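All protein chains but one are shown at their positions in the complex.
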Amino acid sequence: MTDKKEECGIFAIYGDPESVQKTYFALHSLQHRGQESAGIASSDGELIHCFTGMGQVNRVFRAGRGILERLDNPMAIGHVRYSTTGSSNPTNAQPFLSEYSRGQIAVAHNGNLINATLLRDEYEAYGHIFKTSNDTEIIVHLMAKPSHVVKPDPLGHVLNHLQGAYSLVFLFADRIEAARDPYGIRPLCLGKTENGHYCVTSETCALDAINATYIRDVEPGEIVTLDKHGIRSRFFIEPGTIIPAHCIFEHVYFAKQSSIIFGENVHDVRIRSGRQLAKEHPADADIVIPVPDSGTSAAIGYARESGIPFDMGFVRSHYVGRTFLSPSQDMRDLAVKLKLTVVRSVVEGKRIVVIDDSIVRGTTTKGKIKSLRKAGAKEVHMRVACPPIKHPCFYGVDFPTHEELLANQKKGIEAIREFLNVDSLGYISLEGLLGCASLPADHYCNACWSGQYRIPVSKIVNKFSMERHQMQLFDEHEM
Amino acid sequence: MTDKKEECGIFAIYGDPESVQKTYFALHSLQHRGQESAGIASSDGELIHCFTGMGQVNRVFRAGRGILERLDNPMAIGHVRYSTTGSSNPTNAQPFLSEYSRGQIAVAHNGNLINATLLRDEYEAYGHIFKTSNDTEIIVHLMAKPSHVVKPDPLGHVLNHLQGAYSLVFLFADRIEAARDPYGIRPLCLGKTENGHYCVTSETCALDAINATYIRDVEPGEIVTLDKHGIRSRFFIEPGTIIPAHCIFEHVYFAKQSSIIFGENVHDVRIRSGRQLAKEHPADADIVIPVPDSGTSAAIGYARESGIPFDMGFVRSHYVGRTFLSPSQDMRDLAVKLKLTVVRSVVEGKRIVVIDDSIVRGTTTKGKIKSLRKAGAKEVHMRVACPPIKHPCFYGVDFPTHEELLANQKKGIEAIREFLNVDSLGYISLEGLLGCASLPADHYCNACWSGQYRIPVSKIVNKFSMERHQMQLFDEHEM
Amino acid sequence: MTDKKEECGIFAIYGDPESVQKTYFALHSLQHRGQESAGIASSDGELIHCFTGMGQVNRVFRAGRGILERLDNPMAIGHVRYSTTGSSNPTNAQPFLSEYSRGQIAVAHNGNLINATLLRDEYEAYGHIFKTSNDTEIIVHLMAKPSHVVKPDPLGHVLNHLQGAYSLVFLFADRIEAARDPYGIRPLCLGKTENGHYCVTSETCALDAINATYIRDVEPGEIVTLDKHGIRSRFFIEPGTIIPAHCIFEHVYFAKQSSIIFGENVHDVRIRSGRQLAKEHPADADIVIPVPDSGTSAAIGYARESGIPFDMGFVRSHYVGRTFLSPSQDMRDLAVKLKLTVVRSVVEGKRIVVIDDSIVRGTTTKGKIKSLRKAGAKEVHMRVACPPIKHPCFYGVDFPTHEELLANQKKGIEAIREFLNVDSLGYISLEGLLGCASLPADHYCNACWSGQYRIPVSKIVNKFSMERHQMQLFDEHEM
Partner (left out) sequence: MTDKKEECGIFAIYGDPESVQKTYFALHSLQHRGQESAGIASSDGELIHCFTGMGQVNRVFRAGRGILERLDNPMAIGHVRYSTTGSSNPTNAQPFLSEYSRGQIAVAHNGNLINATLLRDEYEAYGHIFKTSNDTEIIVHLMAKPSHVVKPDPLGHVLNHLQGAYSLVFLFADRIEAARDPYGIRPLCLGKTENGHYCVTSETCALDAINATYIRDVEPGEIVTLDKHGIRSRFFIEPGTIIPAHCIFEHVYFAKQSSIIFGENVHDVRIRSGRQLAKEHPADADIVIPVPDSGTSAAIGYARESGIPFDMGFVRSHYVGRTFLSPSQDMRDLAVKLKLTVVRSVVEGKRIVVIDDSIVRGTTTKGKIKSLRKAGAKEVHMRVACPPIKHPCFYGVDFPTHEELLANQKKGIEAIREFLNVDSLGYISLEGLLGCASLPADHYCNACWSGQYRIPVSKIVNKFSMERHQMQLFDEHEM
């Protein structure tokens, strides 16, 4: 699956003498969650310093400019932002730093607020001005509201106004606060470094990256404070009153195979989904091959369950960047081929089961099938480790429009099979997929397949509404 | 004079098919008013596009990145920002673009608001958040206030809240509005391009640059609207109720010699000030030399009045950039020498009158005198075309602190003469200087010499208060 | 295996209307052969144009600078250069363009000349001057020698002076010549585009990238000319007089799995090597996991032969760049972990067979084993798909020094096993490995294992001898 835009990743750490360097490494390990921009904010106890930039972590914080050295402070939060095609905007890079009546505040956000536009309209009506097209900015406006700042727990109070998916880390001059929405849609977990300092992050792979130990997830509806007293927890909703709606697409595609999210390992869930797929949609074939890397785990599961040998029919290039020239159409087709190369000797004359984690638009999938056929595949049996995607996600997954989704374009499986030009096609069933994860089936959000949204959606924020308007591109600054 | 920080320059144009390119050229011609950052915002009638960057105009909009092409729209405003030593901050670059209840708004500002901190505290107390350390941002917050947006003339209403010096251009999606403070502290004028489109700018040199004709100044307290109906004027104060307080330092130093400001040519005023200086402080000398380029006009005037021959004893380098390495003290002294080189054969064995426009800290002046002596000058008679600067400016001139001003460090002219190591020293008198300009003497602000501030100063905005906090440096964006 | 430096990749194409764009895509697909620098030279029939730069292909030729557009000509050659740690030098980037008595010549080289220093000393004694530390430069000096240029076949004559490994493409104003050393040490093959134009490249994956068809290998000792007459072949040695010495390490590590080199598919050879390894060194274990990606094919082979299930115990990050900061030692260890993350649930409590393609220094291997143990692996059985590397390569593989090779540091397999802290260790035998490839065993060079060099080595060129001296770093040029 390559059509999906990706999410964001966040990290926060308090008190470690190498907090900023660890944030840097943690962001590296979260890079799969977003490559558009990266940023780190840190506090020396009194002032917050912040640096954000476009591109991947090692570009933004490239050596020789002394950025990490300048940021070097004992409290830090970091963010990597998802990739968009075309328009990207430096003003939307996070952490978002601003100043309000209580001082400075920096925030990093993973998720999507469904009432951001409503709130924004409301606050604009109150006379507020907005600098970004980010739904994150509204959170700070809520924090700044005079009737909110005087509450006993201003942050808890504010979070009750937000609707949608959010895993958040806030950096104040003297502390960090981390919070997760009541449905626990996006993952967020708590860890401890070897020298005993606490950190919070989207996925456990960031803990692995800095030799930190996974402690537990931040609970849905929980706020965790990291300060000089250690960690403290409180809930801004009554715990247990809301059934979680974890995004199972995190298991299917987003999260790194090595991570533990929603209580279990991602690779395990994917292996089971491959096995389940083999049970639901067996195939008479010679080999099972994945679309690497997102389909690899499921392909191993399918191979194990079916007994058909696993092989690598596609080789993925590690060096294909995202900034191609805009060549002629022929040239563009060539560009697609650079990412995945077929190993002819593996597929020639074979009946092949191809496993992908999901199909969104279907266009690149069609291209991959075509290259298998061109390399001499005798039969191609497509198996997909998640059900047909038919509905938009309002909680942070940037699927294309309803009309662009393949499962909406074509009427029924047979039409899709014909479009993809495969000999057979099987999607895992929704029940089947939910059965591969350990929590009860109703603890996961499955709206993109079922259309059943757990959080009612009234007026959706169009996160690109303002983005198109602002081409405010800041130049590189000589430090 | 090289110790003074410089100001800002602004430009706006409506309806010209080459509006953005003309803005680009106009900003070039205003570059002497600020080299720290530059920016252009343009509107296609519905959306505002904005690009800002650090550095000079031709760096920010350097060819090959397609920026001007992307901005190409019929309405545009532009800004060049003054230079600070050390801290400079991309988030403070202008135009400042944001969105409020009435849509998008971009603003470019020359001047300084003395009640910005007061207003900011007030608006933070109302729950507003601030992204920059600019006093300009508060203006947009005032524009956005619900009780303001419903006024018959919201802009006029808002301007009445501002105290201090401001020449402003606003870009809305469909129009431009230009305004000048009631005291007319900073210059602002109206012009017309060859093909009949209106523009507004800080100095007439920007009109010359684009072959536009000077029409008239924007009056103190006036708002001029540029839109599809042409231009319209209104006043937000009762015209004639306030005696102007034009910054005469614009004539002394800031403005380009070719510009017409406050109704007359800058070079003419400077020539007259040189003549006046010769009358007040004659000298028995062989040659008159300027500290180029700001002292050149006055030196010509002095030479004419005195009959002493004019010569060029200093050569100014056109290539000395501002980003020197930080070498040892010896090396720093060398760095100063690169900017101005003495022509030994001019000064050797001569009795010399040296004309500078002003003396601020006096350290570089002292260095220049030293190099004249080293080159063999027999006598050095320093003549200064403005009175001793003793008081800070709250209206946009970034003088150093009270303690750093030479005229405060030394008790009396004799002490200064001794410090500078000159044979005689003469400052023009305040009356003498004011007599060189055409308007009545009380139409100019002379607070930096007299300490008499026309606008009472209660709580001064420290424009660097937040700047130190935010190192939010945006990376270059690949377009 | 991550300790090895990598090689170079070359490409040439004649007459295609999209020659330069295809070269660009081909270089992308060869990126695994070198990431230090990239370059393209093209000819319009009269003049050669050349652009080289440091870094990966998509950085050097990044959009918006119009480089490919300027190079757009019907004949082109391209080069990607191997990565070195630390010193890298823009003057050494290829193609190497210069002018001699017969006009302009550009050359791109994959391999290593063992008599380059000898020749260089000789030519310096003749009065020649050298601009680079590249062994490639000497080739052009030989081409320029007056007694050579008058030969009936100057290129063939010159190639007879070279000793070592070389696959070469030359661009003259009017033609391309491609040549391969008599031992065929590095791969080089001939292809044809869909519209009938010829191209030459290191690996067939570059042909796949541009939809070209593989025709045949350029033979050892052969020169192929691409010009307006199509292609012509000649031999600069008597064909068949020399037994080839193909670098089998190309199969083991360098080449892309999808490529056909030395007559067969790389993935196939690796699968067979995994099977052979299972026969030679069986293990009593629960799972087989590769060190991705270079060990994946062999691991699949091992799993098939042994019947032990294949799984992915390591996840490889696609985003880890090579320009890390230089942090403390602890931080460096963290950096290693970012590249490969262990999937704890796969390895915990398991007896694991780990397959790597080779072991060079052994330090990173040791780190990987350690992280498996830390994640709870019960037993770790290391299996290596090539024999112990004990001897330097003089033909283009940048192994570390003799002393740094693990197989020389430790006395015997048991000592290595102990060092790596694995429960058992097995290397494939040299005979076993050679049996996995289709050509007779004596058609491959195995000097790095056996120490038997097919080309006698007298005075070895130290390719870094001059590199240290020249820090000639060219600035970015504004186009």
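Miscellaneous remarks
The letters A, B and C name the chains in turn, as written, and every chain counts its residues from 1.
By definition in this document, a residue touches a chain if its C-beta (ideal position, glycine included) is under 8 Å from a C-beta of that chain, and two chains touch if they have at least 3 such contacts.
Please read these numbers as outputs of a predicted model, since none were measured by experiment.
Residue C:His141 is the one among C:Lys22, C:Arg81, C:His141 or C:His381 that touches the chain missing from this view. Across C:Gly15, C:Gly34 or C:Gly53, the single residue that touches the chain missing here is C:Gly53. Considering the full assembly, B:Ala209 is the residue among B:Ile129, B:Leu190 or B:Ala209 that touches the omitted chain. In the complete complex, the residue from B:His109, B:Arg186 or B:Lys256 that touches the missing chain is B:Lys256. Residue positions on subunit C in contact with the hidden chain: 47-55, 59-60, 67, 70-71, 88, 90-91, 93, 97-101, 104, 124-131, 140-141, 144-146, 148-149, 323, 466, 468-479, in rising order. By the touch criterion stated above, the residues of subunit B touching the omitted chain are 18, 21-22, 24-25, 28-29, 31-32, 35, 56-59, 61-63, 68, 205, 208-211, 256-258, 260, 264-265, 267-268, 293, 296-297, 300, 303-304, 309-312, 315-321, 323-328, 330-331, 334-335, 337-338, 341-346.
Everything that follows uses one rule, which is that only the chains that are shown with their structure count from here on.
In this view the innermost chain, defined by its CA centroid being closest to the centroid of all protein CA atoms, is A.
One simple way to say how far apart two chains are is to compare their mean CA positions; for subunit B and subunit C this gives 60 Å.
Averaging C-alpha coordinates per chain places the centre of subunit A 48 Å away from that of subunit B. For subunit C, the set of residues touching two or more other chains reads 62-63.
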